[in-house]
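Every protein chain of the complex appears in place save one, which is left out.
In order of appearance the chains are A and B, and numbering begins at 1 in each one.
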Amino acid sequence: MKPGETNITITLSKVFKRFDEVTALEDINVVFEAGTLTTLLGPSGCGKTTLLRIVSGLETVSGGEILFGNENVTDLSATRRDVGMVFQSYALFPHMTVEQNVGYGLGVLKTPQEKIKEQVKVVLDMVNLAGYQARYPDELSGGQQQRVAVARALILEPKVLLFDEPLSNIDSKLRRSMREEIRHLQKSTGITSIYVTHDQSEALAVSDEVVVMKDGRILQKGPPRSLYHRPESAFVANFIGESNVVEALLVNGTDGNRVELGGIELALPDSMHIPAKPGMVKLSLRPEVIHIEAKSDDKDPDCLAGIVTESAYMGPVIEYSVKTAIGDLFTRGPAYETQHLKGEQVRVRVRPDEIIVIPASSE
Amino acid sequence: MSTTAKVVSESFKPALIIPWVTIGIIAYFCLPWLALEYGLTDATFDEFVDALAWRKNGATIVVPFFFLMFLIAPRLVRSGIQCGWLYTCLSAFFILATFAYFITENLSMGLGTAVILLAFSALFAIGIAEIGFQRGDRFIAGSVIFVILLVCVFIFFPIWTIFQTLLYNSDGSFAPFQFYQIVTAFGVGRVILNTLLLAMSVGAATTLFGLIFALYSTRATSPLRYVIRVFYILPIITPPFVVGMALILLFGRAGMINDGLMFLFGPEGILLQGAFTRSGYIYGFWGIFLAQTLSLTPIAYMVLNGMLATINPAMEEAALTMRAGRWETLRDVTLPLLRPGIANAFLLCMISSAADFGNPLVLGGDYDVLSTEIYFSIAGAQLDFAKASALGVLLLVLSLSVFVIQKKWVGQKSYVTVTGVQTAGNVIPLPGRLQKILSAFVLVWLLLVGILYFSIFLGGFVKQWGADYTLTIAHHKELWLGGFASGAWPSFINSLIFAFIAAPITALIGILIAYIISRKKFFGKGIIDFGTVLIFAIPGTVTGVAYILAFNTPPVELTGTAAILIITMAIRAMPVGIRGGMSALSQISESLEEASVLQRAGSLKTIRSVLIPLIRSTIVSSTAYSFIRSMTTVSAVIFLATAGTNVATTYILSRVESGDTGIAVAYGSILILTMLLFTLAVEVITGRSRVEKQVKTI
Partner (left out) sequence: MKKLLFVVAVAVFLFGAGNALAEGRLVMYCSNEPFACQEVADEFAKQYDVKVQMTRAGSGSTYAKILAEKDNPKADVWYAGTLDPHSQAGVNGLLESYKSPKLEEIGELFRNPATSKQNHTTGVYAGVLGYSVNTDALKELNLPMPTSWDDLLNPIYKGHIQVANPQSSGTAYTVLATFVQLWGEDEAYKKLAALHKNVNQYTKSGSAPGKAAARGETLIGIGFLHDHALQKANGFPLELVVPAEGTGYEIGGLSIIKGARNMDNAKLFVDFMLSKEGQEVPQRVKMFQVPTNVNATVPKEAIRLEDVKLIDYDFVQYGSEEMRKALIDRWVTEIKPMAR
């Protein structure tokens, strides 16, 4: 299992899926690059699991094509597609030991017993479960069951590795280390992987690319950074990280672009990409772009007036909710600063160079 | 199914057809193409040879020609899909042509034809799998075709003949209003009402009692619950009319209780002379009600017990932590979770009651129900097939609608508890007061059952119940000690052999059907769905009538053969198999199978390695239960058993008919004993497997 040896590109074109009357997926066109780990991210019911199952072959398409590399696998059954999958529930066979579970696929391929034992040992080592061969699934912790599931998905060296919310049944401390392990395993094997989750921080942490889905459609695809900094819709801006979406007037003046909001004007840097025409636009203001200061008498034309409606001490930071002319804004301040209390009148400063203008065509 | 030309299943091998072609050719050479006039078992060698396919003009060339076509087909085409089309068309054409030939020539098919047709069906399945049906999964394609075939031949076709009987007069003229005339005839309305009233009451009573027993055996702390395990099985292993007979022995006008009361309070009694006169209060509604409640409660118990065992104790614990008492937990959590089970139990018992034939036969008195009316339309002096068919349709519609209503209600609720995520927890015991009340109830029940069975066993050892209570072994001697060719042996051996063949078939096909229904989606699934609904809903008497009408004439002539009895037993017990399969499969998360499929395992391997081990206890119990059911079934086989294929139950019933109560009861008691030993043996042999233990504790 050397990186790059088995990796392939997965291409979905014009894929759609209907269950009876309900459309689960609509016109999906997406390429999963070879050797990358791509996350399908979205709220529940957005179709991400259906899409994953369509790639696996467990679900059929109502139309469209799926290519593994150059091979059209649309009509191939899951058995013949050469994919490995880690299920949300792990789906470990309760009547088999760890060794039997992991070696099951090799048995199907009529591998000799000694060879199975050997290979199982190798993969179990990879997932740090050496010596657990004789245990039954019910004798393992959740994290260990998860590793067994990963080992089982890996052992046949599949072309594609699929993860269906693999960490949702694990407690949060363990989740972090498990996702590192998964990331590490994926990198070291180089198998093209698709990972379904509804947890945006998990998505940002593990993926090369993130695909954000909503209502059976793909809203945006890109590396975590570009999704965070260049959301193409309010939904993506809200779903990836935290965001305050506000309305503003975009003015294209002689001195460059400006936005007017809540009675103040902010000049946008010339280098900023503006995917919208002048007029009313939506802006995404990340919490880290918004700073609040204690109210002072001298009027600052760049600041909005606001009242703190919520103030919570979170350890390293303090979270605020501030009511302003442009709506409630969510932001954070460092804990070493004096905490602004609820009801306190404050000034809100927005850093113009980090404002995100959301494309006009989006919802 | 998409049939993109690019996709050619790479695993296609022409060698796959070799086994089926071989089977077909063996059948062609060694098995009769035409049905033997005197039956397979009785035919002479010459008659046998004369009926072989290669000796028949029609078949001599045609059959080998088709097989040859199959062998050379892969060489004629360029892709697997083309080959699939060729196979599909060839086999479909052969099957249709064969049926057309037998129907137009008015000939009956022989065993060889059946095997050859089966081989062609398999080839058909291989063909459509190659085209893309079930994405090339030959096992599932084959199973689907097999099940559709089964349903068409043994469910749809016989039921169709019932309707045919209704649409035409006995002289063959079209009579569209015959059904209307029959059902509006005087007295039929009352019969329908009687059937409904009885079925509802029995359904309600058995569900309630079944619930009590199920709660008791899983939630009580009293040692009495272990006794239930032995006692609940008794009415199941007893032919239904034997319970009825025992009730007469007990409660009848000349029964033990009347005798006892007469002895105490009769005109010459030792206490309060003349305070009591005999009455025959057991006949009629209450008699049937009592007998059916006794016989069917264990079914409700099994349904509910299975359901109860799978409820995750965490839910009950959750309720307890929310300050709910054990009462509230039971009322607000456990019982609502059991709702699908309760509905199932009610449905099953209601249909069973409407379909039950043995108890109304023995205990009915003037209380006419549909099943007995059907029987007497044919077996009595009337011989009115049209009436039997009309009443059969009524009974079928009745149970069908009950079934569909229930299915709709139950179908919306699914509580999957085995997901592969391991859970733990402890079963919550019953509230103390409730347990006391239930204990008393269970005790009374067990006592009644105990006395009932004691009277059956005793009845076999007294000269004449009700007249001469001298102890004797004459009955058993006549039954068992006259050599294997006389007494009870021929019918007993028949029963054993038929049930032994039918039971595993039932269990396997039942699970297969359950698997297809619950796990697969495909075009034409509606046929299987509807067929299954009919299998569940069709009462035994209707099956009996339908089979007599359908399989008494060419092209499929089976009456008088052992095959028809085996088939009947298998079909009659099929609901057990399907239900077992369904409930077992509903407890197993589909992701387990998907995980196996993604490990390159085909569906056959997945079923074998993942499903079967997980539902092994279900398979064993449904095989065992099918066996028992086949051994004790009466309603359908009574129409079909002949002198040569007499089975235990029909033999006993005929001895009842001729008044040999002693013999009948003696035979019945041995039958019950055998079934009991069988059940215990199965329990011991299977033991408690690891998985079962696991499933039991979650």
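The definition used in the following text is that contacts are C-beta pairs under 8 Å (C-beta built on N, C-alpha and C of every residue); 3 or more make two chains touch, one makes a residue touch a chain.
These numbers come from a predicted model, not from an experiment.
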- Neighbouring shown chains of the undisplayed chain, as defined at the top: B
- Item | Hidden-chain contact residue, picked from the options B:508, B:527 or B:682 | B:508
- Would you mind spotting which of B:222, B:586 or B:654 touches the chain that isn't drawn? B:654
- Note on the structure: Among the options B:434, B:503, B:562 or B:615, the absent chain makes contact with B:562
- Item | Touching residue (missing chain; options B:45, B:177 or B:523) | B:45
- Query: Can you list where subunit B touches the absent chain?
  - Reply: 19, 23, 27, 30-31, 37-45, 48, 106, 111, 115, 118, 139, 142-143, 146, 186-187, 248, 252-254, 262, 266-267, 277-278, 280, 283, 361, 364-366, 372, 376-383, 385, 463-468, 501, 504-505, 508, 552-553, 560, 562-563, 642-644, 646, 651, 654, 657-661
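Criterion: only the chains that are shown with their structure count from here on.
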- How many angstrom lie between the CA centroids of subunit A and subunit B, rounded to a whole number? 52
- How about subunit A: which of its residues touch subunit B in the complex? 56, 58, 60, 72, 74-80, 83-85, 87-95, 104-105, 107-109, 136-138, 145, 152-153, 156, 169
- Item | Complex interface listing, subunit B residues touching subunit A | 2-4, 6-7, 9-11, 132, 135-137, 418-422, 589, 591-592, 594-602, 605, 609-610, 613-614, 690-691, 694
